[in-house]
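What you see is part of a larger complex, with each chain still in position.
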Amino acid sequence: MNAHPMAERRFRSKSDTDAAGAKIYALAAEIYPICRSITGDGVRQTLDILKRQIPLETVEVPTGTQLFDWTAPQEWSIREAWIKNDQGIKVVDFAVHNLHIVNYSMPAHRFMEFEELAGHIHTLPEQPDLIPYRTIYYAENWGFCMRHQDFEQLKPGTYEVFIDAERFPGSLTYGEYVIKGTTDREFLLSAHLCHPSLANDNCSGMALLTYLARQMTAGAPPRHTYRFIFAPGTIGSLAWLSRNESRLDQIDHGLVVSCMGDGGGPTYKRSRNGKAFIDRAMAIALRDLAPEATILDFSPYGYDERQYCSPGFNLPVGLFQRSLFGTFPEYHTSADNLDFIRPKHLALSWEIIRYVIDIVENDWTPLNLSPKGEPQLGRRGLYGAMGGDKRTAEQAMALLWVLNLSDGKHSLLDMAERSGTSFQDIADASRRLKGAGLLVDARALAPLDA
Amino acid sequence: MNAHPMAERRFRSKSDTDAAGAKIYALAAEIYPICRSITGDGVRQTLDILKRQIPLETVEVPTGTQLFDWTAPQEWSIREAWIKNDQGIKVVDFAVHNLHIVNYSMPAHRFMEFEELAGHIHTLPEQPDLIPYRTIYYAENWGFCMRHQDFEQLKPGTYEVFIDAERFPGSLTYGEYVIKGTTDREFLLSAHLCHPSLANDNCSGMALLTYLARQMTAGAPPRHTYRFIFAPGTIGSLAWLSRNESRLDQIDHGLVVSCMGDGGGPTYKRSRNGKAFIDRAMAIALRDLAPEATILDFSPYGYDERQYCSPGFNLPVGLFQRSLFGTFPEYHTSADNLDFIRPKHLALSWEIIRYVIDIVENDWTPLNLSPKGEPQLGRRGLYGAMGGDKRTAEQAMALLWVLNLSDGKHSLLDMAERSGTSFQDIADASRRLKGAGLLVDARALAPLDA
């Protein structure tokens, strides 16, 4: 019991939801151990695992390629990294945890006194039992991360630092997968894949999108074309944008997803536009499924929505998370591990995205063919039996709302917004009323309501 | 003391208000005992009583007449209805209370065991001392309503059921009364008359509108034409609409009124438009007279505003009530009787509607003839004496507001909204300033501000 805080309002069956949570979790667990970075084999290994689920394309962008104001960085590989004390004992070892090395560190092999070494070591004095996550993409330096409690045990003396890493010309790698819809209007779903062993902050997003893509691939072709991007943060989305600039005007909706597995939030940050269809659809999805959610206005700090929403593109792309980045204590530490994410939380995140896709796919604008007064629902068998329960009353209200607002100026999403009735009830009512011959499509010539 | 919660803010004299409350109550009491339904002699008897106050027209719509998606129903008459137990004692008797019969029941004369009989009996287990009100318009069946505490006394055994009722081709009846104004722009006021012995939920509305109509008839012709409709719920308003479709574009304002006599609310539900003049005028009337009021957005469930506001008509008609339907425990029970409604509550409801009519009648758009700086009010005797009290200060503020906003773009209603000053004070100030030659009518060629 209590497996799902919103159990009463679920629109997916419990078995579907449980299956989704379990499978997304298993996939996240499979990619968690890999040491990813913005480039390198960790990225390719991750994409290879995802490829077992969906036939995604791996795109390689050569080092040095101009990506708007940026250039594709060098590849980074790392094999070994440790610090030994003067007794030859390893006091930090990359082999033990990916986070021990500052990500994208330069190679090094030096002996140095503790005082100098300390300048290369990052800890979290206020969370002494956690290893921080640090990167050094744009400087030629190196560093280690460790638990503050371990750091405090280090004694003065000479230490040996060894980092068998390499930065070299190669390529930046990202993954892309497309489900062709019956139209070429697109829904973009994007997750970052540049973080090593952080479960919520990148494994959960990749796993959820992969599961979703596999599931949608198995179904009938959707109305929209769905494009899934798995790319390193910032530079990866810039690479995709630079190679797809001519098709950006096909994107009607988009979500960046991350941190899908913790029990916080949900949190939605609106697109720069703020009133895009995706912003409205997410607001309704959260109202219907997770009214405890927080919706934030756009701000230019976060994940790849920063790039998608830069003024030169201004795409209708929002950010969907459970806990907002930077607000939970496990963020960017070794505590963002496989214990931190839970199948039931992944399941609700998946359900919310499915619901938004339902809105995007099923929104239409009905025209009432019997608009003068209410049509007599009783003789059409559309009213529930006398003394109906709360659910029956809700469904009857949905019928009345759809009839009242089907003046050809309100889409189903408009109706869900104005009525306070769930989108699913509005959609069901519209289907029944259309079936009874009371509604037709007001925009028969314009099937997409972008 | 404490006769009127808003005593300080009243704009009608106490004697006028007291008289209104007493007369409306007396009329409601007179029509309360009649067993109305959607058709039949109960409706005609009610209209005959109202005709003693105002010369309303009774309209008969033959059974079977097409009314948009509906047809005019058969007439219903009932003479006798009871259930006897196996000792021949009447355990329920329509002669005792109109609510004992399910309204519009088919005739019946049968002997049946308790088990079968129970399926035809409606009670309120959570309000065991009240008789519920139930109807069965659109099925060929019958039923009785009784106190749950009485129902629980019934013993197993054989019962005799007798209903001397009839459904037969005849007509649907409604009443209509028009006060011709100096223009043909209309204000529609509509009350339902299909409920038997329910005092708040239909007697109060009919009585209030009748009193109002009689009172307005005695005065000078208003600017608008006022149309009063007394009709059975749903089917009655559809009948009126179907016979008056060509004149609907004359309706500038409308109110459905019901439940005018309890001490709750007041409650106003906006028209479908939501920003119609009537919606704004009701908001100001309630702010000025009953700031404890609740204003709700339109929803397609309620009284005949459902029909007036269906998308094919979309008339500017709101719903005015004291307690909102369905929210008070007496609703649709035998407790909605003459003890439940009170003259003082009817008086405030009347006062609010009068106030809205004042707004509709007296709104205009002034143009300041001395718009550069404030005109010198002192030498025109428009400022109160030095050291004026609170009321004098309010009136002086009203003068300043009218002068400041009389740029030809603000009507008095606009000014009342923006200033927070009562409409009556704004109207009084405008009158004084016009008298002093400081204002003229900015829309002299367009007298109505629809």
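Chains: A and B, in written order; residue numbering restarts at 1 for each.
The working rule: a contact is a pair of C-beta atoms (placed from the backbone, for glycine too) under 8 Å apart; a residue touches a chain by one contact, two chains touch by 3 or more.
Just so it is clear, the structure is predicted and the values come from calculations on it, not from any experiment.
Undergrad: In total, how many chains does the complex have, if 2 are shown?
TA: This complex, considered in full, is made up of 3 identical copies.
FYI, only the chains that are shown with their structure count from here on.
Undergrad: Provide the residue numbers of chain A that touch chain B in the complex, in ascending order.
TA: Listed in rising order, the residues are 368, 370-376, 378-379, 397, 400-401, 403-407, 419.
Undergrad: If we count contacts the way the header does, which residues on chain B are in touch with chain A in the complex?
TA: Going through chain B, the ones touching chain A are 67-70, 138, 234, 237-238, 241-242, 245, 272, 299-301, 306-307, 309-314.
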